[in-house]
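Removed: one protein chain of the complex. Kept in place: all other protein chains.
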Amino acid sequence: MAETRHDRRNDGQHPAFYALLAALIFMSVGPIALMFVNSFKLDVDIISGTSGLLFLPTIQNYQTALCDILWFELEHLDFCALKFGGAFINSLIITLISTVLTLVIGCMAAYALVRFKFMGRDTASLTTLMVRMVPPAVLLVPVFGLWNNEFCIGKETLVGEWIRDTFGGRGDVCLAGTHAGIILIYVAMNLPFVIWILQSFIVQVPRQLEEAARMDGASPYQVFFLVVLPLIKPGLAAAAIFTFRIAWNEYLLASALSDRNTKTVPILIVNNMSEFNVEWGVIMATGMLLAIPPIIFTLLASRQIITGMTAGAVKG
Amino acid sequence: MLRLLKTALAATAGLTISAGALMAGPYDDYAGTTLVVNFPAHPHYNAVMQILPEFTKETGIEVEVDQLPYLKMRERQTLELGQDEGEYDLIAYVVFSKADYVYADQLENLARYFMNPKLADPNYDADDLIDGYVYNIGFAGGNKGYLEGKTGSLFGIPYGSETSILGYRKDIFEKHGLEVPETYDELLEIACKIPELEPGMGGLSSRAASGHHASHAFLLHLAPLGGRIFDDQWNPIVNNEAGLAAANALKTIVDCGPEGAASFGFGEALGSFLNGDTAMFLDTTVVAGQIDDPAKSKVVGKVGWALHPMGVRRGSQTGGFGIGIPKNAENKEAAFLLMQWLTSKTGDKLVALAGGNPSRFSTHADPEVNAKFPHMATFGEALKHADPDWRPIIPVWGKINADLGTTLSKVLTEDLDIQEALDGVADRTRALMDEAGYYTWN
Partner (left out) sequence: MRTAALNRLTPYVFMAPAAVVMIIALLYPLLYMVYGSFRDWDPSQTISETDFVGFRNYITLFYDPSFRESLSVTLRFAFAVVTVEMVLGVGLALLLDRKIRGMSVLRTLFILPMMIAPVVVGLMWRYMYHPTVGTFNRFLKSLGLDGVDWLGQHALLSVIIADIWQWTPFIFILSLAALQSLPQSALEAARIDGATGWQQIWHIKIPLMMPVLIVTCLLRLIDAFKVLEVILVMTEGGPGLSTEILALRISRTATEFRELGVAAAMSNYLLILLLVLTAAMFGYTKIQEARAARLRAAAEKDV
């Protein structure tokens, strides 16, 4: 023990140390691997406990999950109950748009908070910090009420009539049940966090650079877009991944706000844990499909994720 | 199974095409309409999904289905039915939603449609619908507000009628020379004997998870053992001797059940029976299809069916779903046509052949259906003993149900004293009922 501590810069470690590492890796990746393996098993195999890797892998679960976007009919299904493809597209639309919006709006605000002195700056800064702690569950009731009843356009108004003529549907045009409604709440929920992370990156941009640009006659907007933005790219990447993660994974608010055409994948998965028939194979397959984009991001951009995570807490 | 269904479909299709060529049909005005319907994710409605294309072919009316788990479905409907103009043209509702929807004036009274000669099919034969279910699921405003009575009228039609039935493993019972239980005493005795006879096997798999599941399991035993939630003056009597016996029965069953039974939802309870981990299953009739499906079940061909055992009386569950037309629907008349088609003799038989739960006497007696599903005769017999007052279908039931369910779950997992638990439920129920105005006339 005493030796290993002293040779911090040495590669030679105690074997027990490697055993610990292996155990940690096994623990963190094991459950995911288990889900991956099970998603290729038939229910009968999962339940009867053909443990380990001794089974005949099948992609039937994935076919069942994706039946609405497959071009051929499936032998083993009477009808297509899971509309995973549609939900996946909804998830993509909502997540991508809300991520882009959050980033644009968020870095502008973060820049203003860091670089300018203006009336209400402290209030704005404090409010941003405070709303970060609001749990989504707390927003459930008011958002449900507002999006369904208050944030509406009457169908007799010009815009309302146009929307109903173009997109169909009935009744007043409300935010609930639309992609826009879900995007709005996701942008609002993620903003405080993004502003907070980006602030710590903007602070590090040397002031001299900006001042030099100003001297050359650039407007504040040009400075922001041409000088500051390129310099905080790592921060933007980190913020983008975190926003993406929250929007992609969120269940509660989406389930309160979406209708049959705007369901996202997490809703579909929870709904599919129907009490009449726990189809483990299909559930694991849908879970895997939902988990794949974040897993890819993690593998590709783990450095940015870690910088993002540590930016606020360690440096801020 | 699919082939048989397809022949049946082809036959009906042939008939209607020849009839349609002769005269302008009742569906002509509505051809091309798209109906948006809200159905639960439930074996019966999965069968319905298979016969809907037939309806479209026959009538030209398109149907778009929004299928949701049934508790989710209720949340969605609460929201949709409250709007001025709703999305849904036809909804399936859980039996206990009847009280809420009718009381809030959100369902169409069906009288106007059955009176309309252009819409009502003269061959519908409403008398063939099983009485108990019509009153339980479709009728409102009668005695106590939810039972048959002179002041009531029809707001929905039962579709997907369930009752409780006892499934047992014929092979296990034979091996140990056990008799199929007729009474509750026998049932409980056998349930606890099986783990001794067959190590590793549970007696009876019952649902018991916190909330709706536990409450449902309790109600299954309450009616046969002579109990009720309320007496005739709406006084909670859930904590009387019969209530105590029902809770004890539930506890015994869970204790002698498979491992982890106290946290079983319906899916887990059924799953353990399908997997051969238990020897008996006492719950709704919808499971028959899955038990005979080799892709899901390891007990195909080993299961026998018997009536829900008797306590002091016969009292099997009345439950399931009804279909009704929301007040704020857009295409009410076309929706009525779909509703009528689905619940007609043809529709009922088609859905039965596709694995659904028929709601007509004639379908239960139908030779073709019986040939395919030999258990249908027993199920029809069980429906006759279904207790229309199995649970109080009143607007505050949701809260009472949730309280009962969580309290019973505590009895099962935390060893809360049963009498104390039920007394608590009764007290809180009384307060709820008082607030809702049930004691105004006392």
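Lettered A and B in written order, each chain numbered from 1.
As a working rule, contacts are C-beta pairs under 8 Å (C-beta built on N, C-alpha and C of every residue); 3 or more make two chains touch, one makes a residue touch a chain.
No experiment lies behind these values; they were computed from the predicted model shown.
Of the residues B:272, B:316 or B:429, I need the one that contacts the missing chain.
In the full complex, the listed residue that touches the missing chain is B:272.
So which of B:32, B:53 or B:260 would be touching the chain we can't see?
Of all options in B:32, B:53 or B:260, contact with the hidden chain holds for B:260.
Among B:56, B:78 or B:235, which one touches the chain that has been omitted from the display?
Touching the chain that is not displayed is residue B:78.
Which residue among A:38, A:90 or A:199 touches the omitted chain?
From the options A:38, A:90 or A:199, the contact with the absent chain belongs to A:38.
Touching the hidden chain in the full complex, which residues of subunit A are there? Just list them.
Those residues of subunit A that touch the unshown chain are 1-2, 4-6, 8-11, 13, 17, 20-21, 24-25, 27-29, 31-32, 34-35, 38, 46-47, 49, 51, 104-106, 108-109, 111-113, 116-118, 121, 124, 127-128, 131-146, 149-150, 184-185, 187-189, 191-192, 195, 219-221, 224, 245, 248-249, 251-252, 256, 266, 269-270, 273, 280, 283-284, 287, 290-291, 294-295, 297-299, 302-303, 305-306, 309-310, 312-314, 316.
Please output the residues of subunit B touching the missing chain, sorted low to high.
On the subunit B side, contact with the omitted chain comes from 71, 75, 78-79, 81-82, 104, 208-211, 258-263, 268, 272, 275, 277, 398-399, 402-403, 406-407, 409-410, 412-414.
Everything that follows uses one rule, which is that only the chains that are shown with their structure count from here on.
What whole-number Å value describes the gap between the mean CA coordinates of subunit A and subunit B?
39
Under the touch definition given earlier, write down the residues of subunit B that touch subunit A in their complex.
Those residues of subunit B that touch subunit A are 2, 41-43, 46, 49-50, 66-69, 72, 79, 83-87, 213, 265-268, 270-271, 275, 286, 290, 295-296, 298, 330, 354.
Spell out the residues on subunit A that touch subunit B in their complex, using ranges where they run on.
Interface residues on subunit A, with respect to subunit B: 42-44, 47-48, 76, 78-79, 81, 148, 169-172, 259-260, 271, 273-278.
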